[in-house]
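A protein chain is absent from this complex, but the other protein chains hold their places.
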Amino acid sequence: MRKRKLADRLLFGYVWLIIAWLFLPIAVMIAFGFNDTRSKSNVSWQGFTLKWWGRLDEYPDLTIAVMNSIKLAVLSVVITTVLGTLMGLALGRYRFKGQGPTNLVMFAAISSPELVMGASLLSLFISVGVDMGFPTALIAHVLFSLSFVAITVRARVVGLDPSLEEAARDLGASSWTTFWRITFPMILPGVVAGALLAFALSIDDFVITQFTSGAMQTFPLWIWGATRIGVPPQVNILGTLIFAVGVVIAVANSVTARRRP
Amino acid sequence: GVEGKKAEAPKKDAVADFWAGKKQNGTLRFANWPLYIDKDGKDYPSLKMFEQDKGIKVSYTEAIQDNGSWFGKIQPQLAAGTDIGFDLMVMTNGNQLQRALSLGYLAPLDHSKLPNFAANAAQKVKNPAWDPNNTFTIPWTLGVTGIAYNPEFVDEVTSMNDLWNPKYKGKVGMMIDAQEIANFGMFALGIDPEKSKEADWRKAAAKLQEQRDAGLVRKYYENDYIDALVRGDIWITMAWSGDVFQQITEGKNLKFVVPQEGATIWSDNMCIPKTAQNPVDALALMDYVYQPKIATMLVEYINYITPVPATKDLVLANAAKAEGEDKEFLEQLAGSPLIYPSEADLAKMRGYLMLDSKTDQLFESIFQPITQG
Amino acid sequence: MTSAIDLDEVIKEYVSHGEVVQAVKGVSLSIAEGEFFSLLGPSGCGKTTTMRMIAGFEDPTRGKVRLHGQDVTNVPPNKRDVNMVFQSYALFPHMNVWDNVAFGLKQKKTPDAEIKRRVGEMLDIVDLTGREKRRPREMSGGQQQRVALARALVNNPRALLLDEPLGALDLKLRQAMQIELKRIQREVGITFVYVTHDQSEALTMSDRIAVMNDGLVEQLAGPREIYEQPASAFVAGFIGTSNLLAGPLAGGVLKVAGGRVLVPGGQDGEVNVTVRPEKITIDVDEPTQNVSAVPGTVAEVVYLGTYNSYAVRLSDGTEVTVFQQNANDATITAERGDAVWLSWQPQHSYAIGS
Amino acid sequence: MTSAIDLDEVIKEYVSHGEVVQAVKGVSLSIAEGEFFSLLGPSGCGKTTTMRMIAGFEDPTRGKVRLHGQDVTNVPPNKRDVNMVFQSYALFPHMNVWDNVAFGLKQKKTPDAEIKRRVGEMLDIVDLTGREKRRPREMSGGQQQRVALARALVNNPRALLLDEPLGALDLKLRQAMQIELKRIQREVGITFVYVTHDQSEALTMSDRIAVMNDGLVEQLAGPREIYEQPASAFVAGFIGTSNLLAGPLAGGVLKVAGGRVLVPGGQDGEVNVTVRPEKITIDVDEPTQNVSAVPGTVAEVVYLGTYNSYAVRLSDGTEVTVFQQNANDATITAERGDAVWLSWQPQHSYAIGS
Partner (left out) sequence: MKRLTPYLLILPGGLWLAIFLVVPMVFMASVSTQEGNVVDGFAQTFNFANYTNTLALFQTQFLRSVGYGLAGTLIAIALAYPIAYWIAFKGGARKSTYLLLVLLPFFVSFVLRTVSWKFLLADEGIVLAPLKSLGVLPEDFHVLQTTVAVVGGLVYNYLPFMILPIYVALERVDPRVVEAAQDLYATRRDAFRKIVLPLSLPGVFAGVLMTFVPMTADYVNAGILGGPQNTMIGNIIQTKYLVNNDYPSAAALSFTLMAAMLVGIFAYAKALGTENVLEAAAR
């Protein structure tokens, strides 16, 4: 009995150790957003300041990059969510010819290396002579998150009790009304989860974006560039803000998920 | 397939053809290297003055880390004849610029719109070998690639061979640019890079490979060598003069030397991609920075060799007005051989070897496996 | 008067893994207005399929469905004025009780005031007034069951279809809800079609029962007839415990294991005779009256509170089950190993096809 | 002879959300060698917790657990020679039937030849020979149940603990498995501790029953005693249907609703008297003998096949349930609305604490 407690306690300590490891770079990132550094690169701790918060827009191209990231994420989420939800519905609800190949392609989309996806898109765009920038990056972002959304929605659709829809039909609802009043609200958590996932994938993406964005900068691309001369505190702050938004969304989602069916 | 087109020799009326019907649009997208312009908080004072004087709004981006990756990025678009997102960019007089020139990616300059260049540019930057008559480019600044080190860990450096010193194993920084390291390899072997041949390249490559295999080289850097040096990841490194100068003025304990074997001098040049949306605005800026007053603002900040000799007196005048640290700094600047090099200084320095498309490929294939393997 | 629901030689085939499965093999039914009608049968016999064809969720492969005399075979479910209570209730989890119950009326564009009145009334009937704002998962199984009922009934359907509505409830609650359902049916007076595989539930509640087996109706009759005059061995076995004695019948008498079974009106030849365990009397002495009488040995006595269950082994090895109520005046009880005589009145023997 | 299992004032407390919950509040039991012992009670009364303390999965907060006289309170489950059959079987999903059954023997490093022999024999007993290679999910509920049983029994445990082993089965299968379990217990002759919340199951199978309520044993006795002499209103109500008549007792007679209830040996004062529905006789005339007799009106008659259930309303509004077997000679049946007399022998009235 003694021994069991000890093992549990060791394991517990280990879990916190790993959590600490996971958070270490995040903590440093947040802290150095408050560093009163005077030099162009933010390397050593010089004291606490809030001044960078007021000077967030000091790098106009950084601001543009962040805006690009957000625009890209929002637009790709909208497209991905619509297309992915439709696919999830089809895959979860119906049996049809072509389901196998669809699953296969989705599987390939999820499991082929991002690098290869980016590279092959680049091959296509170069060969066709497409002007690379926001639209091409958008295409790529939708591409890599689509399957994730479809699968998330499909899982929800499969779990949906078909008698709910029948009950609605039985109570006089047309198929259209049944979809909007019953099916959609019921799969909504899956759709939201898929959308959040797509947002997270898009806002964070570096590899495919690097291949497909042409001259357009996004937040991760800007950071990648900035690492050449040291990352200014503004990046830490923007990272902190995005992190905070993510945390709020995740916490809110998990709290409301507990209240949802 | 992807078609690359070899440019024909520019026709006489090429300039007129390009500029015909082009108007000032009031906006300008400028791609430059990091820490390569004067900055005050979120403002770029020289650009601000330009905006006020000319009514052209500038969007300035530190988009270029390295000639290789920059050219790699814009090449597909230029080949396809589409906008690269910039109207003005700064490229070094190396391989990539050579390629851009031979592929006809650049707009020929209308020198009638560059009176300040004609009036104020140093004679030595006019009509360079790589771009006769400055047909496509005029310099932004010039600079020297030498050795920078941290005297806390490294004994006084005088020779290229210090980059091969086993004492600094894992603490040596080298550059990823093929021409940059090729020159250093050749300097170390006593070869004049400007006159080198394939056999020399192979010898230099072997020398560099030896350095790499010995585990001396921490990393082949782009412009990020300076960050690594400042943070102490490397103690001794190939470096660009102005970068080090800037750090020294910020109080970092660093030294920059031109080794006894020689050093590379290069020129970073403004040029207009032929797909630019606002070429007239770009041309306006090119000329604007050749006013001694503006060139002084730039040199006081970026600390590289200025193409405008008249700035020296203005710097000294500013020094007279300033006090304390600032005064000291400006005086140092005006006296520095790295900013206003003498003929004797320049004699020790060599430029890059000029390559055509055949030799270019061979050259890259010899040096790239070292830096990018 | 036309009947409420008619099925006319209805057949339903499914194709699964390339094979055709006949779930319903030709069912004809006529359910009267106001009747409490049960479909009873083992799992997989086609009860749900039959029900779903009435509701309109499945199209019959062949045959016709008529509601109130009108052919609805091709009418979609939302256009049929019958409503269904699903086995697992199928309450809309994202709507509260009120919205669940009001759903059907809203679909029919009923004026708000009327919705308010009718939903209120209905919640009153099912005794859920005051819980309008609850979500389904915040309610007990029995309460959910009543919401499902209210949601269907509020539409004044001409018939209510219930697919094992009590299947998910535990015994006590189930018994309480049986009484409740019966009460509500009496109150609203509409036709109930009730699917169950629980025979005691069907016996308790129904006016008539259709016992289904393997896609067919084996017997359609009132509870007492089903129980006491089963049309087949299947029905006899499925409804309650039943003893089966087999042998050649001659002159109305079947000779078994040293005893006699009187089968009045039975035709001579090989027969199967059923006797219900509760009809049999256990006695030590051989009965003399004009009754069926078989000797045997008590193999097992199980005390079940309300009654004892005896397993009596006959000399030919057959085991006969006998129930004996632990009644007011119960005095004679046999013990394991006792030699006994079993006897019963002639009318309790019932000859059936095998 | 020492008993197989002893619980000595066992208490189990859980801390949940900072609050202390007493799941078992002080239980003492003594289970004899070879006994079929049942723990019966409503959901949440502490049956599983009690069982898990015997198996060693929970440490009692206070009190002692003894197996065969030996204190095992601090012995881990793998060192106790009792085995458990879990409610949902807890078969190892990644092992086939054979490996599931052989698991315990392998853990005890039994020689291979013996494992082979014993597993083979055991599978024979539970009638699963030929399915050794099946995975649990490829088997029906009843088959899984038998694998679980075999897996536990093959170890020759000194006692077998079964936590609602039939809970997941449907009625028919459940009844068949009850008989099977009883047979196996008789065959292997070991102590069974059986948890159930189904009273008829407990009555059918047990030698003794502990009726639990809210963490305590309310009554511990044989089935007949539990049923006929319930120690409390809770026990009376939980085991079968029970009628409760309340009032002041004077001289052994309780006056209710125009009738009399004879309670021999009852102490004067306010009492609750229980009478089982099957003990009551319905008659049109007032009985004259020395029996309890109460007049009332038939409110409802439900035909249940084996018997009829009458709800008779007394003049004070109490509803009394009466069961009447549809027996051999059953002739008199009352109808809804009839005025009737209910009567029963004095010994069927049983006064209990409220």
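Going in written order, the chains are labelled A, B, C and D, and every chain counts its residues from 1.
In the analysis below, a contact is a pair of C-beta atoms (placed from the backbone, for glycine too) under 8 Å apart; a residue touches a chain by one contact, two chains touch by 3 or more.
The model shown is predicted, which means the values in this text are computed figures rather than measured ones.
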item	value
Of A:Val28, A:Leu50 or A:Met67, the one touching the omitted chain in the full complex	A:Val28
Full-complex contact with the absent chain, from D:Gly46, D:Gly104, D:Gly215 or D:Gly240	D:Gly104
Sole residue of D:Pro77, D:Gly120, D:Gly252 or D:Pro295 that reaches the chain not shown, by the stated touch rule	D:Pro77
Candidate in contact with the missing chain, chosen from A:Leu6, A:Leu50 or A:Val116	A:Val116
Interface with the unshown chain - residue positions in chain A	4, 8, 11-12, 14-15, 18-19, 21-26, 28-29, 32, 43, 45, 82-84, 86-87, 89-91, 93-94, 96, 98, 102-117, 119-124, 126-127, 139-140, 142-143, 146-148, 150-152, 155, 200, 203-204, 206-207, 210-211, 219-220, 223-224, 227, 231, 235, 239, 242-243, 245-247, 250-251, 254, 258
Chain B, residues in touch with the chain not shown (by the definition above)	1-6, 68-69, 71-73, 75-76, 79, 99, 102-103, 153, 169-171, 212, 215, 217-220, 231-233, 357, 360-361, 364, 368-369, 371-373
In chain D, positions touching the absent partner	17, 55, 57, 76-79, 83-84, 86-88, 90-94, 103-104, 107-108, 151-152, 155
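What we mean here is this: only the chains that are shown with their structure count from here on.
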item	value
Gap in Å, rounded to a whole number, between the CA centres of chain D and chain C	27
Residue numbers on chain C that touch chain D, as the complex places them	43, 171, 198-200, 203-204, 223-224, 227, 239-240, 276-281, 302-307, 323-329, 343-345, 348
Chain A partner contacts - residues on chain B that touch it in the complex	1-2, 31, 34-35, 41-42, 59-63, 65, 73-74, 76-77, 80, 82-86, 222-224, 226-227, 230-231, 246, 250, 252
Contacting residues of chain A [partner chain B, same complex]	38-41, 43, 55, 57-61, 64, 122, 125-127, 129-133, 214-217, 225-230
